[in-house]
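What follows is a single structure, written as C-alpha coordinates, with notes after it.
Here the complex is missing one protein chain, while the rest keep their positions.
Going in written order, the chains are labelled A and B, and every chain counts its residues from 1.
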Amino acid sequence: MDLLLLLQQTLNGLQLGVMLFLMAAGLTLIFGIMDLINLAHGSFYMLGAYLTAWTMGLVDAFLPAIALALLITAAVGFLVEVTALRRLYGRDHLYQVLATFGLILFFNEGLKLLFGPQPIFLQPPAWLSGQVPLFGAPYPVIRLAIIAVGLASALLLWWLIGHTRLGMLIRAGADDREMVQALGVDIARLFGLIFALGAALAALAGAMAGPVLAVRIGMGEDILILAFVVIVIGGIGSIRGAFLGALLVGLVDTYGRAMLPDLLAMFLERTVADAAGASIASMAIYILMALVLAFRPRGLLPARS
Amino acid sequence: MSEEVLRAVDLTRRFGGVIACDRVSLALRRGEIHALIGPNGAGKTTFLNLLSGELAADSGRILLCGRDITRLPTHRRARLGLARSFQITSILPGMSVLENVSLAIQAHAGSSFRFFADAGRDPALNEPASELLARVGLRECAGLPAARLAHGQKRVLELAMALAGDPEVLLLDEPLAGLGPEEGRRMVELLAGLRPRTTMLLVEHDMDAVFRLADRVTVLVYGRVIASGDPDGIRRDPEVRSAYLGEEEGG
Partner (left out) sequence: MGWRWRILLALALLSALLIPWTGDDYLVKLATRILIFALAASALDLVLGLGGLVSFGHAAFLGLGAYVVGIMFLHDFEGTGFLGLAPSQDIFVQFLLAALVAGGFALATGAVCLRTRGVAFIMITLAFAQMLFFFFVSLRRYNGEDGIALWNRSRGGWLELEDQRTFYYFVLACLVLFLVFAARLYHSRFGRVVRGSKDNDRRMRALGFPTYRYRLTAYLLSAVVTSIAGVLLANATYFVGPAYLSWHMSGQLIVMVVLGGIGTLFGPVLGAALFILLEEFLPDVLDLFAAGAGEYWMLLLGPLLVIVALFARRGLLGVLVGTGR
(Lines give C-alpha, C1' and ligand atoms only; values in the text may rest on other atoms or scores of the structure.)
Protein backbone atom coordinates (compact mmCIF):
# COMPACT_ATOMS: atom_id res chain seq x y z
CA MET A 1 0.00 0.00 0.00
CA ASP A 2 1.39 3.31 -1.15
CA LEU A 3 1.99 5.37 2.00
CA LEU A 4 1.52 8.62 0.18
CA LEU A 5 -1.82 7.49 -1.17
CA LEU A 6 -2.81 6.43 2.30
CA LEU A 7 -1.96 9.87 3.62
CA GLN A 8 -3.95 11.60 0.90
CA GLN A 9 -6.95 9.37 1.47
CA THR A 10 -6.70 9.99 5.21
CA LEU A 11 -6.79 13.70 4.59
CA ASN A 12 -9.74 13.28 2.26
CA GLY A 13 -11.47 11.26 4.93
CA LEU A 14 -10.76 13.96 7.50
CA GLN A 15 -12.14 16.57 5.18
CA LEU A 16 -15.36 14.64 4.71
CA GLY A 17 -15.39 13.98 8.43
CA VAL A 18 -15.23 17.62 9.52
CA MET A 19 -17.94 18.61 7.04
CA LEU A 20 -20.11 15.82 8.41
CA PHE A 21 -19.36 17.05 11.91
CA LEU A 22 -20.56 20.53 11.08
CA MET A 23 -23.81 19.04 9.80
CA ALA A 24 -24.20 16.53 12.57
CA ALA A 25 -23.38 18.83 15.48
CA GLY A 26 -26.35 21.11 14.89
CA LEU A 27 -28.64 18.21 14.09
CA THR A 28 -27.77 16.19 17.14
CA LEU A 29 -28.34 19.18 19.41
CA ILE A 30 -31.74 19.72 17.88
CA PHE A 31 -32.60 16.04 18.26
CA GLY A 32 -31.34 15.77 21.76
CA ILE A 33 -32.66 19.00 23.23
CA MET A 34 -35.74 19.77 21.22
CA ASP A 35 -36.60 16.19 20.27
CA LEU A 36 -37.25 17.48 16.78
CA ILE A 37 -36.32 15.58 13.67
CA ASN A 38 -35.43 18.15 11.06
CA LEU A 39 -35.12 16.79 7.54
CA ALA A 40 -34.67 20.29 6.21
CA HIS A 41 -31.25 20.61 7.84
CA GLY A 42 -29.76 19.63 4.51
CA SER A 43 -31.53 22.62 3.01
CA PHE A 44 -29.44 24.93 5.20
CA TYR A 45 -26.34 23.26 3.80
CA MET A 46 -27.67 23.94 0.30
CA LEU A 47 -28.60 27.49 1.23
CA GLY A 48 -25.09 28.10 2.52
CA ALA A 49 -23.64 26.97 -0.79
CA TYR A 50 -26.04 28.92 -3.00
CA LEU A 51 -25.89 32.04 -0.90
CA THR A 52 -22.09 32.00 -0.94
CA ALA A 53 -22.15 31.75 -4.72
CA TRP A 54 -24.51 34.72 -4.79
CA THR A 55 -22.73 36.88 -2.21
CA MET A 56 -19.42 36.25 -3.96
CA GLY A 57 -20.99 38.07 -6.87
CA LEU A 58 -21.81 41.00 -4.62
CA VAL A 59 -18.81 41.27 -2.38
CA ASP A 60 -16.09 39.54 -4.36
CA ALA A 61 -14.18 38.59 -1.23
CA PHE A 62 -14.45 35.02 -0.04
CA LEU A 63 -14.52 35.38 3.72
CA PRO A 64 -17.03 38.23 3.93
CA ALA A 65 -19.13 36.41 1.37
CA ILE A 66 -19.25 33.32 3.54
CA ALA A 67 -19.94 35.35 6.65
CA LEU A 68 -22.86 37.04 4.93
CA ALA A 69 -24.20 33.72 3.68
CA LEU A 70 -23.99 32.26 7.19
CA LEU A 71 -25.80 35.21 8.67
CA ILE A 72 -28.62 35.03 6.15
CA THR A 73 -28.98 31.28 6.62
CA ALA A 74 -29.04 31.62 10.37
CA ALA A 75 -31.77 34.22 9.99
CA VAL A 76 -33.73 31.92 7.68
CA GLY A 77 -33.28 29.12 10.18
CA PHE A 78 -34.56 31.27 13.00
CA LEU A 79 -37.54 32.32 10.89
CA VAL A 80 -38.39 28.73 9.98
CA GLU A 81 -38.20 27.74 13.63
CA VAL A 82 -40.43 30.53 14.81
CA THR A 83 -43.10 30.21 12.15
CA ALA A 84 -43.34 26.52 11.39
CA LEU A 85 -41.35 24.28 13.65
CA ARG A 86 -42.01 25.79 17.04
CA ARG A 87 -45.49 24.31 17.08
CA LEU A 88 -44.13 20.85 16.41
CA TYR A 89 -42.09 20.34 19.55
CA GLY A 90 -43.39 17.45 21.57
CA ARG A 91 -45.63 16.40 18.72
CA ASP A 92 -45.55 13.00 17.10
CA HIS A 93 -42.36 12.69 15.04
CA LEU A 94 -44.42 11.75 12.03
CA TYR A 95 -45.70 15.31 11.69
CA GLN A 96 -42.23 16.72 12.12
CA VAL A 97 -41.12 14.46 9.27
CA LEU A 98 -44.03 15.58 7.15
CA ALA A 99 -43.49 19.28 7.77
CA THR A 100 -39.73 19.24 7.27
CA PHE A 101 -40.13 17.10 4.15
CA GLY A 102 -42.44 19.84 2.89
CA LEU A 103 -39.73 22.38 3.71
CA ILE A 104 -37.20 20.43 1.64
CA LEU A 105 -39.52 20.55 -1.35
CA PHE A 106 -40.07 24.26 -0.80
CA PHE A 107 -36.38 25.11 -0.56
CA ASN A 108 -35.41 22.90 -3.48
CA GLU A 109 -38.02 24.37 -5.78
CA GLY A 110 -37.47 27.88 -4.48
CA LEU A 111 -33.75 27.82 -5.14
CA LYS A 112 -34.38 26.22 -8.51
CA LEU A 113 -36.66 29.13 -9.33
CA LEU A 114 -34.11 31.70 -8.19
CA PHE A 115 -30.93 30.18 -9.55
CA GLY A 116 -32.02 27.75 -12.24
CA PRO A 117 -31.73 23.96 -12.33
CA GLN A 118 -28.13 23.77 -13.57
CA PRO A 119 -25.33 23.18 -11.09
CA ILE A 120 -23.14 26.17 -10.29
CA PHE A 121 -19.39 25.83 -10.11
CA LEU A 122 -18.01 28.00 -7.40
CA GLN A 123 -14.50 29.22 -7.96
CA PRO A 124 -12.47 29.39 -4.80
CA PRO A 125 -10.45 32.58 -4.29
CA ALA A 126 -6.89 32.66 -5.53
CA TRP A 127 -5.33 32.17 -2.12
CA LEU A 128 -7.28 28.94 -1.68
CA SER A 129 -6.86 27.58 -5.18
CA GLY A 130 -3.94 25.55 -6.25
CA GLN A 131 -2.07 22.86 -4.44
CA VAL A 132 0.66 22.42 -1.92
CA PRO A 133 3.32 19.76 -1.99
CA LEU A 134 2.67 17.14 0.65
CA PHE A 135 5.59 14.74 0.93
CA GLY A 136 6.30 15.27 -2.71
CA ALA A 137 2.78 14.91 -4.09
CA PRO A 138 0.41 17.85 -4.67
CA TYR A 139 -2.65 18.21 -2.45
CA PRO A 140 -5.38 20.82 -2.89
CA VAL A 141 -5.06 23.77 -0.54
CA ILE A 142 -8.78 24.16 -0.19
CA ARG A 143 -9.20 20.72 1.28
CA LEU A 144 -6.59 21.51 3.91
CA ALA A 145 -8.40 24.76 4.59
CA ILE A 146 -11.67 22.87 5.09
CA ILE A 147 -10.03 20.54 7.57
CA ALA A 148 -8.61 23.50 9.44
CA VAL A 149 -11.90 25.35 9.55
CA GLY A 150 -13.73 22.22 10.60
CA LEU A 151 -11.37 21.51 13.46
CA ALA A 152 -11.47 25.15 14.52
CA SER A 153 -15.27 25.00 14.59
CA ALA A 154 -15.13 21.85 16.65
CA LEU A 155 -12.87 23.60 19.13
CA LEU A 156 -15.13 26.64 19.16
CA LEU A 157 -18.15 24.45 19.84
CA TRP A 158 -16.31 22.61 22.56
CA TRP A 159 -15.51 25.92 24.20
CA LEU A 160 -19.03 27.19 23.73
CA ILE A 161 -20.66 24.14 25.23
CA GLY A 162 -18.22 23.63 28.01
CA HIS A 163 -17.36 27.14 29.10
CA THR A 164 -20.17 29.54 28.45
CA ARG A 165 -23.57 30.12 29.97
CA LEU A 166 -25.30 29.24 26.73
CA GLY A 167 -23.38 26.01 26.63
CA MET A 168 -24.40 25.20 30.15
CA LEU A 169 -28.04 25.72 29.23
CA ILE A 170 -27.56 23.49 26.22
CA ARG A 171 -26.06 20.72 28.29
CA ALA A 172 -28.77 21.07 30.91
CA GLY A 173 -31.43 21.05 28.21
CA ALA A 174 -29.99 17.88 26.73
CA ASP A 175 -30.11 16.24 30.12
CA ASP A 176 -33.49 17.43 31.29
CA ARG A 177 -35.64 19.65 29.14
CA GLU A 178 -38.38 20.21 31.66
CA MET A 179 -35.99 21.11 34.40
CA VAL A 180 -34.46 23.88 32.33
CA GLN A 181 -37.92 25.27 31.66
CA ALA A 182 -38.80 25.02 35.31
CA LEU A 183 -35.74 27.11 36.09
CA GLY A 184 -37.37 29.98 34.24
CA VAL A 185 -35.12 30.00 31.23
CA ASP A 186 -36.79 31.46 28.17
CA ILE A 187 -36.91 28.16 26.43
CA ALA A 188 -38.38 29.62 23.26
CA ARG A 189 -35.44 31.90 22.75
CA LEU A 190 -32.96 29.20 23.65
CA PHE A 191 -34.43 26.84 21.09
CA GLY A 192 -34.49 29.54 18.43
CA LEU A 193 -30.84 30.26 19.12
CA ILE A 194 -29.84 26.62 18.99
CA PHE A 195 -31.71 26.18 15.75
CA ALA A 196 -30.05 29.20 14.19
CA LEU A 197 -26.64 27.98 15.36
CA GLY A 198 -27.26 24.58 13.79
CA ALA A 199 -28.35 26.22 10.56
CA ALA A 200 -25.23 28.37 10.50
CA LEU A 201 -22.99 25.36 10.99
CA ALA A 202 -24.72 23.52 8.18
CA ALA A 203 -24.41 26.58 5.98
CA LEU A 204 -20.69 26.74 6.74
CA ALA A 205 -20.31 23.16 5.60
CA GLY A 206 -22.23 23.99 2.45
CA ALA A 207 -20.24 27.13 1.77
CA MET A 208 -17.00 25.17 1.99
CA ALA A 209 -18.39 22.30 -0.05
CA GLY A 210 -19.30 24.67 -2.85
CA PRO A 211 -15.81 25.00 -4.34
CA VAL A 212 -15.03 21.32 -3.90
CA LEU A 213 -18.25 19.68 -5.06
CA ALA A 214 -20.71 21.50 -7.29
CA VAL A 215 -23.51 23.68 -5.98
CA ARG A 216 -26.70 21.98 -7.06
CA ILE A 217 -30.33 21.49 -6.14
CA GLY A 218 -30.80 18.66 -3.71
CA MET A 219 -27.18 18.55 -2.56
CA GLY A 220 -28.34 18.74 1.01
CA GLU A 221 -30.17 15.45 1.04
CA ASP A 222 -27.19 13.25 0.34
CA ILE A 223 -25.08 14.71 3.08
CA LEU A 224 -28.02 14.83 5.46
CA ILE A 225 -28.40 11.08 5.41
CA LEU A 226 -24.70 10.68 6.08
CA ALA A 227 -25.16 13.07 9.00
CA PHE A 228 -27.98 10.86 10.29
CA VAL A 229 -25.69 7.86 10.17
CA VAL A 230 -23.05 9.88 12.05
CA ILE A 231 -25.50 10.78 14.77
CA VAL A 232 -26.83 7.26 15.17
CA ILE A 233 -23.28 5.95 15.46
CA GLY A 234 -22.15 8.69 17.79
CA GLY A 235 -25.21 8.87 19.97
CA ILE A 236 -28.19 11.17 19.74
CA GLY A 237 -27.72 14.46 21.53
CA SER A 238 -24.00 14.02 21.95
CA ILE A 239 -21.57 16.47 20.36
CA ARG A 240 -18.58 14.33 21.25
CA GLY A 241 -20.38 11.42 19.68
CA ALA A 242 -21.01 13.48 16.59
CA PHE A 243 -17.29 14.30 16.34
CA LEU A 244 -16.21 10.69 16.74
CA GLY A 245 -18.95 9.45 14.46
CA ALA A 246 -18.13 12.01 11.81
CA LEU A 247 -14.46 11.09 11.71
CA LEU A 248 -15.30 7.40 11.61
CA VAL A 249 -17.81 7.77 8.82
CA GLY A 250 -15.58 10.10 6.83
CA LEU A 251 -12.62 7.77 7.06
CA VAL A 252 -14.51 4.52 6.52
CA ASP A 253 -16.31 5.89 3.50
CA THR A 254 -13.16 7.35 1.94
CA TYR A 255 -10.94 4.34 2.65
CA GLY A 256 -13.66 2.01 1.49
CA ARG A 257 -14.11 3.66 -1.87
CA ALA A 258 -10.39 4.05 -2.43
CA MET A 259 -9.15 0.71 -1.28
CA LEU A 260 -11.88 -1.88 -1.44
CA PRO A 261 -11.66 -2.59 -5.18
CA ASP A 262 -7.90 -3.06 -4.91
CA LEU A 263 -8.29 -5.19 -1.82
CA LEU A 264 -10.81 -7.46 -3.51
CA ALA A 265 -8.62 -7.64 -6.61
CA MET A 266 -6.26 -9.74 -4.59
CA PHE A 267 -8.85 -12.52 -4.48
CA LEU A 268 -11.16 -11.86 -7.38
CA GLU A 269 -10.86 -11.09 -11.04
CA ARG A 270 -10.35 -7.40 -11.77
CA THR A 271 -13.72 -6.45 -13.25
CA VAL A 272 -15.59 -8.39 -10.59
CA ALA A 273 -13.45 -6.83 -7.88
CA ASP A 274 -14.12 -3.35 -9.22
CA ALA A 275 -17.86 -3.87 -9.37
CA ALA A 276 -18.11 -5.65 -6.03
CA GLY A 277 -15.75 -3.16 -4.43
CA ALA A 278 -17.77 -0.20 -5.60
CA SER A 279 -21.01 -1.76 -4.40
CA ILE A 280 -19.73 -2.78 -0.99
CA ALA A 281 -17.98 0.57 -0.52
CA SER A 282 -21.26 2.37 -1.11
CA MET A 283 -22.81 0.32 1.66
CA ALA A 284 -19.84 0.36 4.01
CA ILE A 285 -20.96 3.09 6.37
CA TYR A 286 -24.43 1.60 6.71
CA ILE A 287 -22.94 -1.73 7.61
CA LEU A 288 -20.79 0.11 10.12
CA MET A 289 -23.92 1.71 11.55
CA ALA A 290 -25.67 -1.65 11.84
CA LEU A 291 -22.64 -3.13 13.60
CA VAL A 292 -22.40 -0.27 16.08
CA LEU A 293 -26.12 -0.53 16.82
CA ALA A 294 -25.88 -4.24 17.38
CA PHE A 295 -23.40 -3.76 20.21
CA ARG A 296 -24.15 -0.22 21.35
CA PRO A 297 -27.82 0.50 20.63
CA ARG A 298 -27.47 4.03 21.99
CA GLY A 299 -24.36 4.90 20.04
CA LEU A 300 -20.72 5.05 20.93
CA LEU A 301 -20.78 8.14 23.17
CA PRO A 302 -24.40 8.65 24.22
CA ALA A 303 -25.32 11.96 25.79
CA ARG A 304 -26.70 10.53 28.98
CA SER A 305 -25.03 7.77 30.95
CA MET B 1 -46.54 -21.19 57.96
CA SER B 2 -47.78 -20.06 54.59
CA GLU B 3 -45.46 -20.32 51.64
CA GLU B 4 -43.56 -17.48 50.02
CA VAL B 5 -44.89 -16.47 46.62
CA LEU B 6 -42.34 -13.76 45.96
CA ARG B 7 -38.90 -13.41 47.41
CA ALA B 8 -36.34 -10.72 46.69
CA VAL B 9 -32.83 -11.51 47.89
CA ASP B 10 -30.28 -8.70 48.25
CA LEU B 11 -31.48 -6.73 45.25
CA THR B 12 -29.11 -3.90 44.38
CA ARG B 13 -29.33 -1.24 41.71
CA ARG B 14 -27.12 1.75 41.09
CA PHE B 15 -27.61 4.79 38.86
CA GLY B 16 -24.20 6.28 38.29
CA GLY B 17 -22.97 7.02 41.78
CA VAL B 18 -26.32 6.76 43.50
CA ILE B 19 -27.45 3.51 45.09
CA ALA B 20 -31.20 3.34 44.55
CA CYS B 21 -31.60 -0.10 46.11
CA ASP B 22 -29.04 -1.42 48.54
CA ARG B 23 -29.27 -5.16 49.16
CA VAL B 24 -33.01 -5.04 49.64
CA SER B 25 -34.53 -8.33 50.72
CA LEU B 26 -38.22 -8.93 51.09
CA ALA B 27 -40.52 -11.93 51.13
CA LEU B 28 -44.23 -12.01 50.33
CA ARG B 29 -46.33 -14.66 52.06
CA ARG B 30 -49.24 -16.13 50.16
CA GLY B 31 -52.47 -14.19 50.59
CA GLU B 32 -51.01 -11.24 52.44
CA ILE B 33 -50.99 -7.53 51.67
CA HIS B 34 -47.49 -6.32 52.28
CA ALA B 35 -46.97 -2.56 52.31
CA LEU B 36 -43.73 -0.89 51.28
CA ILE B 37 -43.40 2.60 52.67
CA GLY B 38 -40.71 5.20 52.93
CA PRO B 39 -40.01 8.86 52.21
CA ASN B 40 -39.85 10.17 48.65
CA GLY B 41 -36.80 9.03 46.80
CA ALA B 42 -36.36 6.01 49.04
CA GLY B 43 -36.23 3.70 46.06
CA LYS B 44 -39.69 2.18 46.27
CA THR B 45 -40.59 2.55 42.62
CA THR B 46 -37.11 1.42 41.62
CA PHE B 47 -37.64 -1.69 43.69
CA LEU B 48 -40.95 -2.36 41.97
CA ASN B 49 -39.29 -1.87 38.59
CA LEU B 50 -36.67 -4.41 39.57
CA LEU B 51 -39.34 -6.89 40.58
CA SER B 52 -41.39 -6.39 37.42
CA GLY B 53 -38.36 -6.61 35.17
CA GLU B 54 -38.32 -3.13 33.71
CA LEU B 55 -34.97 -2.55 35.34
CA ALA B 56 -32.21 -5.08 35.58
CA ALA B 57 -30.72 -5.59 39.00
CA ASP B 58 -26.98 -5.14 39.41
CA SER B 59 -26.97 -8.03 41.84
CA GLY B 60 -29.36 -10.15 43.83
CA ARG B 61 -32.10 -12.62 42.98
CA ILE B 62 -35.85 -12.70 42.59
CA LEU B 63 -37.90 -15.85 43.10
CA LEU B 64 -41.51 -16.25 42.08
CA CYS B 65 -43.06 -19.29 43.77
CA GLY B 66 -39.58 -20.67 44.11
CA ARG B 67 -38.67 -20.08 40.49
CA ASP B 68 -35.73 -17.80 39.71
CA ILE B 69 -37.01 -15.01 37.48
CA THR B 70 -34.08 -12.61 37.87
CA ARG B 71 -33.07 -12.78 34.22
CA LEU B 72 -36.52 -12.91 32.69
CA PRO B 73 -37.94 -9.97 30.72
CA THR B 74 -41.08 -8.18 31.90
CA HIS B 75 -43.54 -9.96 29.67
CA ARG B 76 -42.38 -13.38 30.78
CA ARG B 77 -42.78 -12.46 34.42
CA ALA B 78 -46.28 -11.24 33.63
CA ARG B 79 -47.09 -14.56 32.01
CA LEU B 80 -45.87 -16.35 35.11
CA GLY B 81 -48.34 -14.48 37.27
CA LEU B 82 -46.61 -11.26 38.31
CA ALA B 83 -48.85 -8.31 37.51
CA ARG B 84 -48.41 -4.63 38.18
CA SER B 85 -50.20 -1.33 38.22
CA PHE B 86 -48.36 1.93 37.55
CA GLN B 87 -48.01 5.07 39.56
CA ILE B 88 -48.93 7.24 36.59
CA THR B 89 -52.07 5.81 35.07
CA SER B 90 -51.07 3.61 32.21
CA ILE B 91 -54.11 2.50 30.27
CA LEU B 92 -54.67 2.37 26.51
CA PRO B 93 -56.45 5.62 25.68
CA GLY B 94 -57.21 4.71 22.08
CA MET B 95 -59.48 1.82 23.01
CA SER B 96 -62.71 1.39 24.90
CA VAL B 97 -62.81 0.40 28.54
CA LEU B 98 -63.97 -3.10 27.67
CA GLU B 99 -61.26 -3.45 25.02
CA ASN B 100 -58.63 -2.48 27.56
CA VAL B 101 -59.60 -5.30 29.88
CA SER B 102 -60.32 -7.71 27.06
CA LEU B 103 -56.83 -7.12 25.70
CA ALA B 104 -55.37 -7.74 29.14
CA ILE B 105 -57.22 -11.04 29.24
CA GLN B 106 -56.07 -11.84 25.71
CA ALA B 107 -52.50 -11.92 26.99
CA HIS B 108 -53.35 -15.05 28.96
CA ALA B 109 -55.76 -16.63 26.51
CA GLY B 110 -53.60 -18.35 23.97
CA SER B 111 -51.76 -17.08 20.95
CA SER B 112 -52.26 -13.54 19.70
CA PHE B 113 -50.81 -14.30 16.29
CA ARG B 114 -54.31 -14.53 14.89
CA PHE B 115 -54.99 -12.24 11.96
CA PHE B 116 -58.53 -12.76 10.80
CA ALA B 117 -61.06 -13.31 13.56
CA ASP B 118 -62.60 -10.24 15.18
CA ALA B 119 -61.24 -10.23 18.72
CA GLY B 120 -63.73 -7.57 19.72
CA ARG B 121 -66.55 -10.06 19.33
CA ASP B 122 -64.87 -13.01 20.98
CA PRO B 123 -66.98 -14.14 23.94
CA ALA B 124 -64.02 -15.99 25.39
CA LEU B 125 -62.44 -12.58 25.91
CA ASN B 126 -65.46 -10.33 26.39
CA GLU B 127 -67.25 -12.37 29.03
CA PRO B 128 -64.40 -12.52 31.53
CA ALA B 129 -63.74 -8.86 30.74
CA SER B 130 -67.33 -7.85 31.55
CA GLU B 131 -67.22 -9.86 34.76
CA LEU B 132 -64.04 -8.15 35.81
CA LEU B 133 -65.48 -4.74 35.03
CA ALA B 134 -68.57 -5.57 37.08
CA ARG B 135 -66.42 -6.64 39.98
CA VAL B 136 -64.55 -3.34 40.05
CA GLY B 137 -67.69 -1.32 39.45
CA LEU B 138 -67.00 -0.09 35.92
CA ARG B 139 -69.61 -2.08 34.07
CA GLU B 140 -71.57 0.98 32.91
CA CYS B 141 -68.44 2.45 31.33
CA ALA B 142 -67.62 -0.59 29.23
CA GLY B 143 -68.28 1.04 25.88
CA LEU B 144 -66.70 4.40 26.60
CA PRO B 145 -63.31 5.38 25.20
CA ALA B 146 -60.87 4.83 28.02
CA ALA B 147 -59.48 8.32 27.59
CA ARG B 148 -62.79 9.83 28.64
CA LEU B 149 -62.91 8.28 32.10
CA ALA B 150 -62.40 10.41 35.16
CA HIS B 151 -59.07 10.08 36.87
CA GLY B 152 -60.44 7.90 39.66
CA GLN B 153 -62.12 5.55 37.20
CA LYS B 154 -58.90 5.27 35.22
CA ARG B 155 -57.09 4.11 38.36
CA VAL B 156 -59.74 1.44 38.81
CA LEU B 157 -59.42 0.38 35.17
CA GLU B 158 -55.68 0.19 35.71
CA LEU B 159 -56.32 -2.22 38.54
CA ALA B 160 -58.76 -4.26 36.49
CA MET B 161 -56.22 -4.70 33.72
CA ALA B 162 -53.64 -5.89 36.19
CA LEU B 163 -56.13 -8.42 37.57
CA ALA B 164 -57.04 -9.78 34.15
CA GLY B 165 -54.65 -12.66 34.25
CA ASP B 166 -55.66 -13.73 37.75
CA PRO B 167 -52.15 -13.05 38.97
CA GLU B 168 -50.39 -14.73 41.84
CA VAL B 169 -48.70 -11.52 42.84
CA LEU B 170 -49.86 -7.98 42.23
CA LEU B 171 -47.44 -5.06 42.53
CA LEU B 172 -49.34 -1.88 43.24
CA ASP B 173 -47.59 1.45 42.77
CA GLU B 174 -49.56 4.08 44.70
CA PRO B 175 -53.04 2.94 43.62
CA LEU B 176 -54.63 5.73 45.63
CA ALA B 177 -52.62 8.48 43.98
CA GLY B 178 -54.83 11.38 42.99
CA LEU B 179 -58.01 9.85 44.36
CA GLY B 180 -60.51 11.78 46.45
CA PRO B 181 -61.67 10.46 49.85
CA GLU B 182 -64.72 8.59 48.53
CA GLU B 183 -62.85 6.99 45.64
CA GLY B 184 -59.97 6.17 47.93
CA ARG B 185 -62.31 4.35 50.30
CA ARG B 186 -63.72 2.31 47.43
CA MET B 187 -60.26 1.44 46.17
CA VAL B 188 -59.27 0.24 49.65
CA GLU B 189 -62.36 -1.96 49.78
CA LEU B 190 -61.57 -3.35 46.34
CA LEU B 191 -58.03 -4.20 47.34
CA ALA B 192 -59.12 -5.75 50.61
CA GLY B 193 -61.54 -7.93 48.67
CA LEU B 194 -58.74 -9.36 46.54
CA ARG B 195 -57.28 -11.16 49.54
CA PRO B 196 -56.47 -14.04 49.92
CA ARG B 197 -56.60 -15.10 46.29
CA THR B 198 -54.10 -12.45 45.19
CA THR B 199 -50.97 -11.60 47.11
CA MET B 200 -50.11 -7.92 47.00
CA LEU B 201 -47.10 -5.70 47.44
CA LEU B 202 -48.45 -2.22 48.03
CA VAL B 203 -46.40 0.94 47.69
CA GLU B 204 -48.39 3.81 49.17
CA HIS B 205 -48.10 7.20 50.81
CA ASP B 206 -51.61 7.24 52.20
CA MET B 207 -50.93 6.01 55.76
CA ASP B 208 -54.58 5.40 56.63
CA ALA B 209 -54.91 3.00 53.72
CA VAL B 210 -51.62 1.35 54.55
CA PHE B 211 -52.52 0.61 58.13
CA ARG B 212 -56.02 -0.47 57.19
CA LEU B 213 -54.90 -2.93 54.55
CA ALA B 214 -51.45 -4.16 55.40
CA ASP B 215 -50.72 -7.45 57.10
CA ARG B 216 -47.06 -6.55 57.21
CA VAL B 217 -45.08 -3.40 56.50
CA THR B 218 -41.54 -2.86 55.29
CA VAL B 219 -39.86 0.53 55.51
CA LEU B 220 -37.36 1.67 52.91
CA VAL B 221 -35.09 4.66 53.47
CA TYR B 222 -32.35 5.71 51.06
CA GLY B 223 -32.60 2.36 49.34
CA ARG B 224 -32.18 0.30 52.47
CA VAL B 225 -34.66 -1.65 54.55
CA ILE B 226 -34.66 -0.22 58.06
CA ALA B 227 -37.59 -2.13 59.52
CA SER B 228 -40.05 -4.85 58.64
CA GLY B 229 -42.90 -6.42 60.58
CA ASP B 230 -46.51 -6.05 61.66
CA PRO B 231 -48.09 -2.60 61.26
CA ASP B 232 -48.38 -1.76 64.96
CA GLY B 233 -44.78 -2.62 65.61
CA ILE B 234 -43.70 -0.44 62.73
CA ARG B 235 -45.86 2.43 63.89
CA ARG B 236 -44.13 2.38 67.25
CA ASP B 237 -40.59 1.74 66.02
CA PRO B 238 -38.57 4.84 66.99
CA GLU B 239 -36.18 4.61 64.06
CA VAL B 240 -39.10 4.51 61.64
CA ARG B 241 -40.81 7.38 63.36
CA SER B 242 -37.82 9.64 63.11
CA ALA B 243 -36.94 8.69 59.56
CA TYR B 244 -40.40 8.76 58.11
CA LEU B 245 -43.46 9.27 60.20
CA GLY B 246 -41.61 11.98 62.07
CA GLU B 247 -41.39 13.98 58.84
CA GLU B 248 -45.17 13.64 58.41
CA GLU B 249 -46.08 14.64 61.96
CA GLY B 250 -43.57 17.45 62.06
CA GLY B 251 -44.44 20.10 59.46
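Criterion: contacts are C-beta pairs under 8 Å (C-beta built on N, C-alpha and C of every residue); 3 or more make two chains touch, one makes a residue touch a chain.
Fair warning: this is a prediction, and the values are worked out from it, not measured in the lab.
Contact with the chain that does not appear here is found for just one residue of A:Leu16, A:Leu51, A:Val232 or A:Ala303, A:Val232. For the chain missing from the display, the contacting residue among A:Leu88, A:Leu122, A:Ile146 or A:Ala303 is A:Leu88, taking the whole complex into account. Here one chain is not drawn; of B:Arg114, B:Arg148 or B:Arg236, the residue touching it is B:Arg114. Residues 31, 35, 37, 84, 87-88, 93-99, 101-110, 112-113, 221, 225, 228-229, 231-232, 236, 275, 278-279, 282-283, 286-287, 289-290, 293-294, 297 of chain A touch the missing chain (whole complex, contact as defined above).
Listed by residue number, the positions of chain B touching the unshown chain are 52, 54, 73-76, 78-79, 83-84, 86, 90-95, 99, 103-104, 106-108, 111-120, 161-162, 164-165.
To be clear about the criterion, only the chains that are shown with their structure count from here on.
With each centre defined as the average position of its C-alpha atoms, the distance from chain A to chain B rounds to 48 Å.
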